[in-house]
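A protein chain is absent from this complex, but the other protein chains hold their places.
For chain A:
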Amino acid sequence: MAGPASTPDLPISGSRHQHSTGIYTSWNGRKRRYTPYTKTPKSRKLKGKHLEKRVSSESQEADDIPLKKFVNKTWYVYQVTPLYRFKQDKASLKRYSRHLSSYLQSEAQKGIGVGGIEDDLGARALFQILPGLVDETGNAEGIEITVSQKENGRNGNKVTLTAILSSVGCRELTEMEGLPNDFERFPVLLAKGLVAPMRQTIVWLESQFDCRIRRMSFNPMLLSWMVAMWTGLYSEPMLKPVELRYTVPATLQGLSYITMTIQQEDACKLWKSIHNGDTEEVLNEEVAEFLQALETHFFHHFKIHLSAMTLNRIATPLAFVGKEGRLKILMTKGVRTVLYHLTELSLENTGLTA
């Protein structure tokens, strides 16, 4: 890990770098901005615990209901660069809704959409603030965009796309670093729905707010971080098991996946024997040791080297995450934790934290 790129005082990075005294003093994501691979930091903060406290201090039940929207659905995760001149007030949101609606309708008239032209006519978009995701200062941390379409011959509307812009934890992670005025950060976009409206909405957002939106993918390193961090976060009975799925190299025909499903309690016990429960900080070594322990256990029984395979999907009691950027959150409690971590990753990828 300790390559030359991780020493903090290299002159390559921009001037803003000097302000940085975040949690990651030992690591700087911005130096590798233009390379497709990002480095994992030496440590991360385990966000679950204190986020939970904050939620429970408020009226938790009222908070949980809107968060149910996130749970048990499969989302695609996108990363978003800062939005230029994005306003959260009601009038602006209304204006955006109108704009996007008319954009979608005009696209439909071009006949580019997948469905028939008549199907695509009458698309309506709606921007609204997501209740339940609001930070201490009252700023919204989640904006929901829904696109719906009139169904032929029926009165009801069919929702074809749900997308959520999230900035959970953003303020905290980028505290020291100011953006030029006019910019607003919503680093993560969760989306689920049909392909055509999704693509069009993304194009519209990109041109409207001068940003870039890209599908996030999670490499095995990031996935192993998530497993380790989220395995021991909660200890209640009847939690979903921890799962690691490895893909076997494609040249080996016949075998495609090796899946290891571990009872949550046992995985949690193992993690607690590695990780010091008092600190919120998770170290790189701890993650490596956790994975190493599981792989050795596997090797002892099957004599197969799991380290030669690629980790491509993980499941924890908190969430399911696939390599190709698919996400399913399993607990309402975990929504904030997961979103926080995604924000962190997105900021690292776009190179906008220090």
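A few notes on this one:
Note that in this section a contact is a pair of C-beta atoms (placed from the backbone, for glycine too) under 8 Å apart; a residue touches a chain by one contact, two chains touch by 3 or more; residues count from 1.
The rule is short, and it goes like this: contacts and distances are computed from a predicted model.
Missing chain, UniProt name from the options "Glutamyl-tRNA(Gln) amidotransferase subunit B, mitochondrial", "Centromere protein N", "Serine/threonine-protein phosphatase" or "Proteasome subunit beta": "Centromere protein N". In the complete assembly, the contact with the undisplayed chain comes from A:Ile262, out of A:Ala108, A:Ile262, A:Ala315 or A:Leu347.
Where chain A meets the missing chain, the touching residues are 248-249, 251-263, 265-266, 269-270, 272-273, 292-305, 308-309.
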